[in-house]
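Here the complex is missing one protein chain, while the rest keep their positions.
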Amino acid sequence: MEVSEKTCELPDIQNSISEYKLPIETVGIGNFKAPIYIKTKSGTFQNTVAVVNAFIDLKAESKGINMSRLPITLQKHLATTLNPDKIKEIAINVRKFAKADRCQLIYKFPYFIQKLAPESKEPGLCSYDVTFDICEGYGTSRFNMTVNVIATSLCPCSKEISYKSAHNQRSNIILTVSPKEDCFVWLEDMIEVAEMSSSCEIYSVLKREDEKYVTEKAYENPKFVEDIVRSIYCNLVKREDLNWFRVEVSNEESIHQHNAVAIMDSREDWRYKV
Amino acid sequence: MEVSEKTCELPDIQNSISEYKLPIETVGIGNFKAPIYIKTKSGTFQNTVAVVNAFIDLKAESKGINMSRLPITLQKHLATTLNPDKIKEIAINVRKFAKADRCQLIYKFPYFIQKLAPESKEPGLCSYDVTFDICEGYGTSRFNMTVNVIATSLCPCSKEISYKSAHNQRSNIILTVSPKEDCFVWLEDMIEVAEMSSSCEIYSVLKREDEKYVTEKAYENPKFVEDIVRSIYCNLVKREDLNWFRVEVSNEESIHQHNAVAIMDSREDWRYKV
Amino acid sequence: MEVSEKTCELPDIQNSISEYKLPIETVGIGNFKAPIYIKTKSGTFQNTVAVVNAFIDLKAESKGINMSRLPITLQKHLATTLNPDKIKEIAINVRKFAKADRCQLIYKFPYFIQKLAPESKEPGLCSYDVTFDICEGYGTSRFNMTVNVIATSLCPCSKEISYKSAHNQRSNIILTVSPKEDCFVWLEDMIEVAEMSSSCEIYSVLKREDEKYVTEKAYENPKFVEDIVRSIYCNLVKREDLNWFRVEVSNEESIHQHNAVAIMDSREDWRYKV
Partner (left out) sequence: MEVSEKTCELPDIQNSISEYKLPIETVGIGNFKAPIYIKTKSGTFQNTVAVVNAFIDLKAESKGINMSRLPITLQKHLATTLNPDKIKEIAINVRKFAKADRCQLIYKFPYFIQKLAPESKEPGLCSYDVTFDICEGYGTSRFNMTVNVIATSLCPCSKEISYKSAHNQRSNIILTVSPKEDCFVWLEDMIEVAEMSSSCEIYSVLKREDEKYVTEKAYENPKFVEDIVRSIYCNLVKREDLNWFRVEVSNEESIHQHNAVAIMDSREDWRYKV
C-alpha cells in the first residue's frame, strides 16, 4: 500500500536522539475544541463543548513527542459521557499510546443547571464554567475540579452608611477543590456552597415577584468580598473528602472600574511568608 | 394563588409611560448561553453551545421592554434542532410574546466537521466559529450567516525571494453571506470556498505523511492576504443565491507581531469614497 | 552599497500584475502596538499605548500593497502628540507613501481622566477606552470617535417593587460620534454626556463619605438601560456639530449572567425595516 510505504521512508525526527539530554515535564496540545457529554448529579447527561489541553512528559533522550497521538486519542472518546473516572481512563490511554510516564488532561466547558425562579417558579438555564484537571502516572492520579459561579454581592459598608440602598454587583466566585482519592464531589454541591455564601444567587429568568425577592434577599445578606471567601472556606474546611481547596472571589464593583478580590488557599501555611 | 396575587400588586414600571417619546431600535439581552442542536449538511444533528443575543424594538410611548420574555422564549426552544428556518420561527415567537414589531436573534456557536487527514485518512474534528443572525418583522425577514475558518497562508514574496522555504502562518478567514429569500446556503459549502482559496486547509490530526502533504501543498499555493480575499470574492460573486457578502482575511504573520488584513464587501460601491 | 544592490535584484512580487483585476477596499495591518501621546482638553498631553490598524485600498491591477510602508510611516509619528488633525496628517502620509487613493487609520487606546471623589475630594484616575477612526482620500476625510464609559445603573423596577434597595451594576456605555467637517468634539464632553445619563458616575478612589454619596445618588436616579440610551440620544440629537452618532449601553446585571442591552443610532430611519 502506497501510503504506508511512504511513511516507512519518511525520517522520524521526533524519535531521533535529542542533543539536550533534558526531560520535559509538560509537552502537548492546547486549545483543542470538541463537543462532549457530561454526567449530571441528577443522573442525566448533558451536551456541551470543551476546550481540551493534553500534556505528557518527554524523556531526556527523545527529541520530541508523537504529538498526533494526543488528538487521535481524545477524538476516540468524544461520544463517551465524561466524568472524572472516564477522563482518567482517557488519560491512561493517551499516556500508553504516547509511551509517556504521565499524562495531564484539562477539560474546560460550560456546565448548565436549570433553576426555578424563587417565587414564580419559572424555569431558566444557568451556566457555570467548569474545569476538570486530571493527572495520571506512576501508578497514581490526582483530580482537581474548578467551578466558576456568578452571584450577587451587596456591600455591608454601603448599606450601613447610606440612608437607603447599597451598591451591589456581580461576584465572580472561582472554587477549586481536590478530592481525596476515591472521594467523589458533585459540581452541583460546590455550586451550592458558592451561591449560599453570596448575598444572593442569580437566575436567568426573573419575573417581577422574583426580582423583588432577589433584591430584598441581597439587601438582607450584605457581604464583603472578604465575607464570601471566608464563608466558603469555613464550609469547605470541615469536609473530610478534600485534599485541599482554593477560593477566589472577585466583585465587579458597580461603583469602580477595578474589582475587589479575595483569595484563600487551604494548602499552605502562608503566614509569615512573602 | 399567592404568587399571582403578589404580582398583581407589584407596580409595572416597564409598562408605564416613557418621558422620552423616542422609539428604540434595539433592546434586549446579550451573552445568554445555552446548549443547542444544529442540523448538518449530511443530515445528522450535532450538539454545541451557543451564546445568544436577543433584541426587539421598543415603542416611543413605553418605558421598557418585558425583558424576562426573551430568555423565557429562548429557553423553550433549546431541545429543538436549529436551522435558519427554526431560528426565524423562534424570532417570531419572541416578537409576538414581547409585543414588538421586530426581533433580531444572533446565535454564535462552534460548529464541528470531521475531516480525514489527506494521506493517512486518519479522522480528526475541526471547529469553526459560526454566527446565525436573523431579523424578522413587518412581514419580512433577513438572515446573515458568518463562518470563521482557520487555514494556512504561505507568502508568495517570501517564496520568490528566498533560496528555500517561505514564511507561512494561520490565516483567519471570516466570511459573511446574506442569502436571498428562500435560498439556503450550507455552512459546509462556505467553509469549502474559504479553504480552497487558502494555501492549504488545516486538519486536527496529521501523521507524518500528511504533514509532508500539507507542507508541500502550501508551498505550491503561495497566497498573499490579498489573493485569498480576491479568490473568495470571485467565487462568491458569481453565485445567484446571495444578496451580498463580506470577506475579511487576517494573516497572523509568523514574522511579525501584527497581522496582515484584507477586506472586501460586495455591497457598496466604495470606490471614490472615504 | 551592498544592501540596495541586493534589493534591486530581488523580484518585486507585490508590484507584479494581479490575475484577478479586482480592486480591494481595505488592505493593511492590524494589531500594531505603540506608545503614543494624546492632547487633553485641559491643554496638557498624556502618554498611553495604542493598538493601531492601518488600511489602504489596492488597485485592481496590483497583486499586493507594499505592506512595510504602513508600519514605517506609523513609526515616524510616535513622538508626536496626537489629535484628530494630526492623525489625519499621518493618514495622508501613509496614503501618499503607499501610493493609495484612501487610507484608514484606527487608534484604540485607554484614556485617563483624574477625578476628585464627590465628598472627600480625594483624587483618583479613571480610564476610558477610546477609538479614533480616520479615513482620508479623494480630497475629503471623515472622523469617528468612540468612547467607552463605565458607570453605575440602578434598576427603577427593582426599586419600585422592593421594600428597600434596588439591584445596581456596572453599565458599559459605548458612544460613537462623527463630528461634522471642521467641528471638533472633546472626549471629555462625550464622557460627561454618558456619565450624566447614568444613575451615577464611577470613581477609582472612594472614601466612606463618598461611598455614601454614590450609593444614595444612584438610588435617587434609577435608570433602565432604555432610559440611559434615550437620555444620551436626547442630549446628542440637539447638537449641531455631529453628522451622526450611535449609543450602545450594556448593563452587566447583578441578578443575571446575561446583560441588558439597548442601542440607538441617529443615522437611519430603521422603523418598518428588518
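To keep things simple, chains are lettered A, B and C as they appear, and every chain counts its residues starting from 1.
Following the convention adopted for this analysis, a contact is a pair of C-beta atoms (placed from the backbone, for glycine too) under 8 Å apart; a residue touches a chain by one contact, two chains touch by 3 or more.
These figures come from a predicted structure and were not determined experimentally.
**Student:** Which displayed chains make contact with the chain that has been left out?
**Tutor:** Within the full complex, the chain left out of view touches A, B, C.
**Student:** From the list A:Leu10, A:Leu116 or A:Met196, pick the residue that touches the absent chain.
**Tutor:** Spelled out, the listed residue whose C-beta touches the missing chain is A:Leu10.
**Student:** Among A:Pro71, A:Pro110, A:Gly124 or A:Pro179, which one is in touch with the chain left out?
**Tutor:** Of all options in A:Pro71, A:Pro110, A:Gly124 or A:Pro179, contact with the hidden chain holds for A:Pro71.
**Student:** Can you work out which residue in A:Val147, A:Val185 or A:Val225 touches the chain that's missing from view?
**Tutor:** A:Val225
**Student:** If the hidden chain were put back, which of B:Ile13, B:Cys103, B:Cys157 or B:Val177 would touch it?
**Tutor:** Candidates B:Ile13, B:Cys103, B:Cys157 or B:Val177; residue touching the omitted chain: B:Cys157.
**Student:** Considering the entire assembly, which residues of chain A contact the chain that has been omitted?
**Tutor:** Per the touch rule, chain A residues meeting the hidden chain are 10-11, 13-14, 18, 20, 22-33, 53, 55, 58, 63-65, 67, 71, 102, 104, 135-138, 140-142, 156-157, 160-161, 224-227, 229-231, 233-234, 250, 256-265, 270-274.
**Student:** So that we can see where the missing chain sits, which residues of chain B does it touch?
**Tutor:** Missing-chain contacts on chain B: residues 126-127, 150, 152, 154-155, 157-159, 161-170, 200, 202-204, 206, 208, 211-212, 214-216, 218-219, 252-258.
**Student:** Which residue numbers on chain C touch the omitted chain?
**Tutor:** Chain C touches the chain not shown through residues 3, 6-7, 10, 12, 32-35, 37, 46-49, 68, 71-72, 75, 78, 110, 112, 119-125, 127, 204-209, 212.
The rule is simple: only the chains that are shown with their structure count from here on.
**Student:** Report the inter-chain centroid distance for chain A and chain C in whole angstrom, where each centroid is the mean of the CA atoms.
**Tutor:** Their C-alpha centroids are separated by 35 Å.
**Student:** In whole angstrom, how far does the Cα centroid of chain B sit from the Cα centroid of chain C?
**Tutor:** So the centre of chain B lies 24 Å away from the centre of chain C.
**Student:** Taking each chain's centre as its mean C-alpha position, how far apart are chain A and chain B in Å?
**Tutor:** 28
**Student:** For chain B, jot down the residues that touch at least 2 other chains.
**Tutor:** As it turns out, chain B has residues touching two or more other chains at 10, 32-33, 71.
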